[in-house]
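For chain A:
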Amino acid sequence: MAVLKTVLYLLVYPGILFLFVYATFCEWFDRKVYARLQNRMGPTHTGPWGILQPVADFFKLMSKEDVVPEKADKILFTLLPIFGLAIVATAGLLLPIWHSNEAVVRMISFPGDIIVLLYLLSLPTLIFFLAGWSSTNFFSTIGGTRVLTMLFGYEVPLFMAVLSPAILANSWRLSEIALFYQKKPLLILPNLLGFVIALISVQAKLERTPFDIPHAETEIVGGTFTEYSGKKLAFFRLMIDIELVVSSGLVATVFLAGFPGGLWLGLLNFIIKTLFVIFFLSLIRALTSRIRVDQVVSFAWKYLAPLAILQLLVVILIKGLLL
Partner candidate 1 sequence: MTDIELMEKLKSFLGDKIVEMSNPGLRRVFMKVDPRNLAAVAVSLKKDLGLWYIAAISGVDVEDSFEILYHFGHDNGSLSVRTRIPKADPHIESISPIVPGAIFYERELQDMFGIIVDHIPDPRPLVVPDDWPAGNYPLRKDWKYERPPEIIPGGKQ
Partner candidate 2 sequence: MKFTIPIGPQHPALKEPISLRMTVEGEVIRDADIRLGYNHRGLEKLAEERTWIQNIYLMERICGICSHSHTTCYVQGVEKLMEIEPPKRGLYIRTLVAELERIHSHLLWLGVAGHEAGFDSFFMYTWRDREVVMDILEMISGNRVHYAMNTIGGVRRDLDDLQVKKILDGLEVLKKRTEYYFKIGANEPTFVARLAGVGYLSKERAMDLCAVGPTARASGVTRDVRKDDPYAAYDETPFDVCTADTCDVLGRTVVRIKELFESYKISEFLLKSLPAGGIAVKAPKRAKPNEVLSRYEAPRGENTHYIKSNGTDKPERLKVRAPTLANYPATVEMLRNGFIADIPLIFAAIDPCICCAERAVELVNARTGEEKALRFSELRKLADERFKNPSLKRNAVWPF
């Protein structure tokens, strides 16, 4: 029975099936908001209000011809999408939403899980780099190096921004951080700056405008994904969607007091708060133009990193004076 429960847990809820459904829904939401901001309709055709369009896209890609370049490292090239999907799905399990029973809590919630989550969210970047590099295409190679260059820009501000609420809550455990802010909601306010920094860094991590540099289509065609097609591309796209859900879940957990209220209310909380974060991400995407990779690094180190340090200082001061 316990085995069955674990399998159900991994495959259905909150495992891959739920993540798949919710990730495609989030992609639809993002696309719809983006389209409405641009005076377009967005997806309308598949399902009510086009809600099934991302699912349709996924299955369409799954049925397309799958081409592996002659000169590519075939094993690495094939394994990368699967690894990537596995990594982000694992990261999804660490979010403190699915804590319906104690056994599960003991398994996936532990002190320091915020660090593990951040680490798991950094791995996709390396996957993208390897994907670009192993394709042996000029455009992919340039895309791959751009992925790494950008990593040096946004990763440090993201870590510092996410750690500041953890310092204030005096815990490295996601569920405890969420619980702390549920008890003292006013303390969310000092972290507002961190919230903005985290939003921008997450935007960069997800490689969305203005940071869609590694796959800037007008410059380097598909960038890292130039040579990917068919099932592998479908996996990568699903991976990016799940990464969007997990990153926004992380931001919602540490900055917006998590998802209280048991199984059903908690789920509702999760959906509302992640969509809130995704809305902001879509807003940034619609309002900016793509910047150059050198501008990303200088922007991150000139503005984001100092502001993140300022945020840490504020948190430490508050902690010393008030708590």
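How were these candidates chosen? In short, all candidates are chains of the complex that A comes from, given by their letters.
In this section, a contact is a pair of C-beta atoms (placed from the backbone, for glycine too) under 8 Å apart; a residue touches a chain by one contact, two chains touch by 3 or more; residues count from 1.
No experiment lies behind these values; they were computed from the predicted model shown.
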Options 1 or 2 - which one, within this complex, touches chain A = 2
Request  = Could you please specify the touching residues of chain A with respect to candidate 2 in the complex?
outcome  = 37-40, 65, 67-70, 138-139, 142, 209-210, 212-213, 216-221, 286-295
